[in-house]
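Of the protein chains in this complex, one is absent; all others appear in place.
Chains: A, B and C, in written order; residue numbering restarts at 1 for each.
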Amino acid sequence: MISEMKKFIISKNELKKILAGIVAENIKLIAPVSRDNAFFLEEVSDAEKIAWDYSNVVKPVKEHIFPMREVLLDFGRGTDPPALDEPEARSSGKEKNPAGNMPPVKEQVIFGLRPCDARSLLVLDKPFLQEKYVDSYYKERREKTTLIAMACLNPEKTCLCSSFENGGPFSSAGSDVLCVQTGQDEFLVEILSEKGEKIFKNPSFAQPSGEVLKKLENLKADSEAKICKALKVPENLRELFEAGTWETESLSCIACGICRYLSATCYCFNITDEFEQRLRYWIPCSFKNYTKMTSGEISREKKSARFKHWYFHKFSYHKDNFGEYLCVGCGRCIKYCPVKIDFTEVLGKIGNSKQEQ
Amino acid sequence: MQNIYLPELAKIEKITEETPDIKTFDISFADAGAREKFTYLPGQFIMMSVFGFGEAPFGLASTPDRKGYFQCSIKKMGKVTSEIHRLDAGNIVGIRGPYGNGFPVKEIEGQRLLFIAGGIGLAPLRSLIYYCFERRKKFPDITILYGARTVKDLVYKPELKKWQEDKSIKTVLTVDPGGEDKNWTGKIGLVPKILAEMNPFAENTAVVLCGPPIMIKFTFIELLRMGFREKQVITTLERTMQCGVGKCGHCSIDKYYVCKDGPVFNYEQIKTFLEEI
Amino acid sequence: MKELIDKAKELLKEKKVETVIGYREIRGCVVPAYVDSPCDADCLIFDKRCVYNLANYLKWFKNKNVALVLKGCDAKSINVWLQEFQIKRENIFIIGVECYGVMNEKSADAGLSDKCGHCEAHVPNIYDAVIKHQGDKKESVQGEPFKDIQEFEKLPHDERWDFWKKQFEKCIKCYACREICPMCYCKECIVERNIPQWIMSSPSVKGNFEWNMVRAFHLAGRCVECGECERACPVNIPLMKLNKKLIKEMKELFDYSAGQKEDVKSAIDDFYPEKDIKIDDKMIR
Partner (left out) sequence: MEEKKEKNGFEPRLVGILCRWCSYQGADLAGTSRLKYEPNMTVLRVPCSARMSPLFLMKGLTSDIDGILFSGCHPGDCHYISGNMNARRRFVIFKKLLEFAGMEPERIQMSWCSASEDKKWADIVDSVTIEVKKTGPNNKFK
């Protein structure tokens, strides 16, 4: 169980020293890095390159648990029939990994992700792990990952994480450690799981004083006040499937892949063979060829049908299958949409559209 | 931990040409352990992969009682299937499965059976037909209605001839108008039209459908007009599949995944689907 | 904007067009608007924030007759569509708008986007009606249009390669650059064909490089520099740098710039033996 001493105060340099310690132990450290005035979660070799003043990274954290492109099988090497095993052991040459013929994946610590991304992994665990067929690739990466989340001090106007029950800019759901920047050089760190405790092994740091805890409360209140967007999904969404408003709302959509790729919880993928490897990679359901059968028929051909399917999968089908929305309110689909479609706006219009019978 | 994307190696034993673009492959697993472990229900499907070209779902056409090898009938359509058609006996393919829920053999026991197939749709039905032949006591009355575009598109011609001679089964073959040739004795017309002419007895009869979506849609209309109960009308749905295990999202229709919750659905479920099949 | 609204109302009243595609403002930002009845034409606006190239929506309004609110740079894409026989001129009613620069969303100070720095199409060169510009007619700063391209060309080639390799590594293959570009209207794009698989579909370094390069090739002599691809890219790849290089080459080699006139052949499939001689001696053995 987690030791009694859960919360403590730490300065920025000590935090950097701990992160540098992680890299020294040959554990992969992934942290936000600034590239062409956008922030990405990338592997970092020295703690100095970590960016601290960012609202959120462009690509969600699912990118490191369910990578955008992942080699599933490697059947090359010219043996006939193909010597069918997983990708060769990446770290240590040729021998196979005895535990369930899975390629060994390096331990990784993801620092600086936001609470909404940490919660998105809880949502993604259900389809990948808690079903008859368990996705072993996702499972191994998930177990070997430690999440150190950074609470949001000023959420953007596109964020709506507080519309979800264990959501909110300071929510600790899904992360192993939660850091809150209470002062210019002062972080309040809260350990939430054994994995988190392994990182901050012997914390000889000061306990948070009452005054710091009070500062934490009003920081939390200010942050929650800044969230101006809310999600209101109409209850009878299934009856509104035929509403004409879907057609008019989907007119300005250009059916690109941004809202699907950058959504923290979308998980559709394709499996193809490229050269001598079978790999899977992300694919959005907005492309016309997404449902193209070999007979040439496309089941969701019209752009409005594909536009509508994304809403129904997130707010109706997934809720029926897994009991929660396939969304964590990170707001990336609103922020990065090239034509600024706001799904909360669309759901609102659909909700009060009189459903023409 | 079992890797759900890792196929078993299997060898192609025999290839029989059914029509210019449809071949039936007899496949058996390379290692004996997998051969025993591989049991399936009629109506299930496997994911067959040609290494370097990709993977595709194919219905199992052979009856589960025949041990040792199984059969798949594959039509040459896209990248993977045309590569499969280039293989010959002795080549190695990868097999994953069996996936899907298969036909509800328990519910249809003791009822009259009406099989309606279109084109390559006869393959999964053939698995169920032979399954019923082996248990004739439970399935006394069997009627088969099979239609194809032209005479040379009819699959399993020798078996069709055998079924026609067998008096205990009623077999009706049809080809689309214009697809017949000189010595064609069967009916001419689309499957729904021929079904209307046959006017089968609706009471205590289970209907099993398999074919292109357009045929399924119009056959539904005919069946409901003739008074078949919705629960009795059973069909398989066709969707593009990438993973076969309900993860990749490609085969989603309404809130169901055709590979996990299907491919066999009865009309009662299909009626509630928001998207048409 | 009264002039624009009156024009739209008049068109819709006389049933000359089914819908007017323009810009409107909701919750503080500007989005495309589809007006098909005169009464709700009051929402139409035009100002610095109207960055979308509405000609792109012709992909989904191909055989309907629509009216489009187009700036100078967007109207050039209609010329290219007509050159390539994609639409019939009579189906389209172009409400040209005099424009003196639109905002660059991605820059912090929201200044003018750099295509407007050297814009010479303040009034569209193809229109059925023109809406005059209120506000100051600040003449665009006539900076050297291809200065950044020339500097980039001076770099050694492996430095250039590393720059583009690092940029294309970020690409997530969302194809927003293809979906937002009016010039990309193919029914089935080359990336969706798998027999033969010319371009690898997974977002690897090779796959991204092939995709971005082949897309840029297809814009040679067709890109009207509306800047939408760079604006839509979620990972900020400088796609306009590639397109501007092509525009510079087409200008220097063939003295051709896209979208000027609708009845001229596009540069790539046109040729002048005597004018192209100067290519011969340097490039071809």
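Things to note:
Keep this in mind: contacts are C-beta pairs under 8 Å (C-beta built on N, C-alpha and C of every residue); 3 or more make two chains touch, one makes a residue touch a chain.
Quick caveat: nothing in here was measured; it's all calculated off a predicted structure.
Of the chains displayed, those contacted by the omitted chain across the entire assembly are C.
From the options C:Lys16, C:Lys64, C:Lys147 or C:Lys206, the residue with contact to the chain not on display is C:Lys206.
Between the chain not shown and the residues C:Arg27, C:Lys88 or C:Arg160, the one that touches is C:Arg160. Looking at chain C, the residues touching the absent chain are 149, 152-153, 157-165, 190, 198-199, 205-206, 209-210, 213-214, 216-218, 220-221, 242, 245-246, 249-250, 253-254, 267-271, 273, 276, 279-280, 283-285.
Rule of thumb we're sticking to: only the chains that are shown with their structure count from here on.
Taken as a graph of touching chains, this assembly is complete, with every chain in contact with every other.
Averaging Cα coordinates per chain and for the whole protein, the chain whose average falls nearest the overall one is A. Using mean Cα coordinates as chain centres, the one most removed from chain C is B. Counting C-beta pairs in contact, the chain pair with the largest number is A-B. Rounded to whole angstrom, the centroid-to-centroid distance between chain A and chain B, based on C-alpha atoms, equals 40 Å. Among all residues of chain B, those that touch two or more other chains are 78. Annotation for chain C: residues 194, 197 touch two or more other chains. Residues of chain B that touch chain C in their complex: 78-79, 82.
By the touch criterion stated above, chain A contacts chain B in their complex at residues 72-73, 75, 80-82, 84, 86, 99-102, 127-128, 131-137, 139-140, 238, 241, 267-273, 275-276, 278, 280, 285, 290-295, 297, 299-300, 305, 309, 312-313, 316-317, 320-321. Every residue of chain C that touches chain B in the complex is listed here, in rising order: 194-195, 197.
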